[in-house]
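Just passing along the structure, written as structure tokens.
Only a portion of the chains appears, each positioned as in the full assembly.
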Amino acid sequence: MLRKRRLARGWLPSQKTRFLMAENEDDDSQHRVKEGDYVVLKRGDIYKAVQVLKKKKTIFEKQWFILDNAVGELYGTTFEVVTGTLQPRKPKHIESSADAKEAGTDNRHILDDGKSQKLTRDDIETLKEQGLKGQEIVQQLIENSTTFRDKTEFAQEKYIKKKKKKYENSVMVLRPSCRILAMMYHGREPGKICHLRYDTLALMLTLGNIHAGSKVLVFETCAGLVLGAVMERMGGYGSVVQMYPGGGPVRAGVESFGFPSHFHETLHDFPICHVNALLAGTLDTEAKDVNPVAGQANGDVSEAPAPEKAEGKEGSPNAEEESMETNTSTASPGEREERDKLREIRGQEKKVKMEEKRKKLAAAAALLQGRNADGLVIASRFHPCPVVLGLIKFLAPSRPFVVYSQYKEPLIECYTKLREQGGAVGLRLTDSWIRHYQVLPNRTHPMLLMSGGGGYLLSGTTVATETHAAKIGPMSREEPPAKKLKLTEATEG
Amino acid sequence: MSFVEYSEFIQEGDVAIIFLGHDSMMPVKVQQGAQTQTRYGVIRHSKDLIGQRFGTKVTCSKGGWVYVLHPTPELWTLNLPHRTQILYTTDIANITMMLELKPGSVVCESGTGSGSLSHAILRTIAPTGHLHTVEFHQQRSEKAAEEFREHRVGHLVTVRNQDVCKEGFGVTGVADAVFLDIPSPWEAIQHAKNAMKKHGGRVCSFSPCIEQVQKTCEALADHGFEEISTLEVLLRVHDVRSITLPLPDFGSARPLETPTPVSSNNSVLCKTTTPPREMAGHTGYLTFATKPRM
């Protein structure tokens, strides 16, 4: 033990590598970037999700480049941006480690000189630690800035961030994960995910007991991040039903996870505008003219025109609107004939699509109608109260549910309503607080900037509302009459 | 019942969580003919539990009633017998996400302790992952192994009774993630690295004291780990309450008037929340790092 500990510091990288290489040789091919992969670019704590496509220009931190050179390289590789392309960089851990020590010395010197600029230098040194190229420029800029010393700590930190952004040019290519995407969205576009912070999302997945083999309902307007996070935890086992408002399910964020295709087979969606019909047993999924996109009437108008990723195979749910547009324009007789033909083709296509949609709807309805789902996860900009009261009916008893809201007040209402209504125990309204630290020799302190809030969660567990006399009876008075549910086929999962 | 799969009905040998009321629960091992005493009276397992649906309301002998819940790692964390200090759900949630655990992950953990985190890991990595958990203390490691079997997750976990700082995790090049909750995590960093897959993975160390964090961060950097990041998460549970705010009486502006009688409208009702008077102010620092491909 003692021997090993002593050795650790003198350990040479070549020795380390040899030691590892000796055992358990992995197949590298699965760890290399392939064309078509969804990857995440990283610089400092800035992330961006992109798909690797040949010749496709990507903009990241105000730099344009193509990702072609990343193909075939290992995930985790750091590249330099050189004239619009990526060039792999040699790893240099020894250097950056030496940097850290030098930085420490520098700072101690500053601490002793009787001035109080310690944090400024501190922050600068922190940057050095990250071993990123281009930072020398930032350093120079800072030291030559006459106004820098007059700024507040926070202004200084922002100044550094800005300069860092502008001049550094290394990019790391990472495999996407819930961790990375949650941090990416929170950092770049919190508005798109209702300001759901990564630690709050982590808590949702855990409190929701999300795991392989279960049947989970998700209602979210977080660009698909929450849905993707749930799917990642399901690992392609079980089923996820996305309950969606408006014109179509939004799931741009799910793509970024880069799931294998079989994951998508476990994903179903159901428009919430059919929830009441399903609960009443009046949802007829056999009829041909049922309009599965009828949910436009939701308080969701702003979102309806942009079903960001309506499941590739489905095509656009706005096809009808498009053909209506064509009708209203004036045209010559020849053009009109052409157009009539086109319209017929479109009509056919539409019928096929409608049939596909109907089947999908039937499959989702079949999953829901047993009212035996294992989990419910809600994170949206809708008022959570009617959402949770409506969807909790689909859960089996003794199953967790978790509701996120950016605001506390609507969850207070949820809490009160659920208490009045019964059917749920262990209700807890929580928020959490996360703090990151700078840990450096003689300069350890919490980060100067922190998130002001990560939103609120209401969580609990369903229970049966009847006494145990009715052993295997219907779990709710609202159980739909079975005969009304004309489902023509079963669904997988 | 299993900790990685829901069942509809309660069976002999299951663990069930008896929910007695707000923040009051107890775990029971369901056994034909057994009885459990609660403050609402006796629960007879054969009649009241076996064959019932999880989530059912059970009326106890004294007429009071309880709910019988399906165990989850989170309910277990609230109900498990403490053999050591344990990790709670807020830290567990962040550890799980930040270690990028998912079905199929291979994880190394030390120490096993009371198994609070272990159950949550197993839930997440099932059905295809594996947990290698190392516990220094012999009785504790035996008890943990027994619990895993009883909770029907034994096939997903290997419990080792050894000193991780001296003997490591007992596996090499297999782990996607390593978790350390030991007094001297810096002494186990090389072992963590050895246990991990060649192409890399994530590591987490939980330590209550900042000096432990400092040494651990130094050791991680010395061993070539990247993205070293220390954080802390605290949860605040809010109590939902209706409060009455009295309105002040500034009196009448007319001179010499007698005071207005108490009006029925002299207070306002308001729904709000109050924070707990005291809450967990610190559990530990979580230090995460990435092992790069070597």
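Going by the order they are written in, the chains are A and B; count residues from 1 in each one.
One rule holds in what follows: contacts are C-beta pairs under 8 Å (C-beta built on N, C-alpha and C of every residue); 3 or more make two chains touch, one makes a residue touch a chain.
Since the structure is predicted, the reported quantities are computational estimates derived from the model, not experimental observations.
In this entry, the protein chain formula for the full complex is A x2, B x2.
Rule of thumb we're sticking to: only the chains that are shown with their structure count from here on.
Look at where the CA atoms of chain A average out and do the same for chain B: the two points lie 23 Å apart.
Of all residues in chain B, those touching chain A in their complex are 4-6, 8, 19, 48, 51-59, 65, 67-70, 72-75, 89-90, 92-94, 96-98, 100, 102-104, 120, 123-124, 126-128, 163, 165-166, 172-174, 186-187, 189-190, 193-194, 197-200, 210, 213-214, 217-219, 221-224, 226, 228-238, 240, 271-273, 285, 287, 290, 292-294.
Contacts from chain A toward chain B in the complex involve residues 1, 4-5, 8-9, 11, 13, 16-17, 19-21, 23-26, 28, 31, 74-76, 91, 93, 97, 100, 177-179, 182, 198-199, 201-203, 205-207, 209, 211-214, 232-237, 372, 374, 396-400, 408, 412-413, 415-416, 425-426, 428-437, 439, 441, 444, 456, 461-464, 466-468, 471-472.
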